[in-house]
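Have a look at the structure below, then the notes.
What you see is the complex with one protein chain gone and the rest in place.
For subunit A:
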Amino acid sequence: MSKKILIADDEQNIVISIEFLLRREGFEVLVASDGEEALAKVRAEQPDLVLLDVMMPRMNGFDVCQALRADPDLSGTRILMLTAKGRDTEVSKGLGLGADGYMTKPFSTKELLAEVRKLLGM
């Protein structure tokens, strides 16, 4: 059974590229374009992994991450933060809030796949 991954990002073109990449590798892909939608989809679909952009409308990635980690039913969901703001403080903030990994935009697709597989234990 294939792993389910949610991509949460408000940049349409980034979503298109990652979605294409992950589907090609055989993952089941869900998409959300803002923080609230992301949270709702995680609760409804229980994906194995969330690729979470930080700068999103309505609810930013940090808040989504915090909300997910506060929910014991979702403790199995892995979180990979993606952000264009690559400062150390942001990285440690994301990890401190319970994210499992952190990648800075722009990233190489190979590294992204490697990180995704690592987090899913594959």
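What we mean here is this: a contact is a pair of C-beta atoms (placed from the backbone, for glycine too) under 8 Å apart; a residue touches a chain by one contact, two chains touch by 3 or more; residues count from 1.
By definition in this document, contacts and distances are computed from a predicted model.
You can't see one chain of this complex, but its UniProt record names it "histidine kinase", from the set "histidine kinase", "Bacterioferritin-associated ferredoxin", "Thiolase domain-containing protein" or "Dynamin". For the chain missing from the display, the contacting residue among A:34, A:63 or A:100 is A:34, taking the whole complex into account. When the missing chain is restored to the complex, the residue among A:40, A:84 or A:114 that touches it is A:84.
Contact with the omitted chain, checked across A:10, A:63 or A:100, is made by A:10. Think of the hidden chain as still there; on subunit A it touches residues 10-14, 16-18, 20-21, 24, 33-34, 55, 57-58, 84-87, 104-110.
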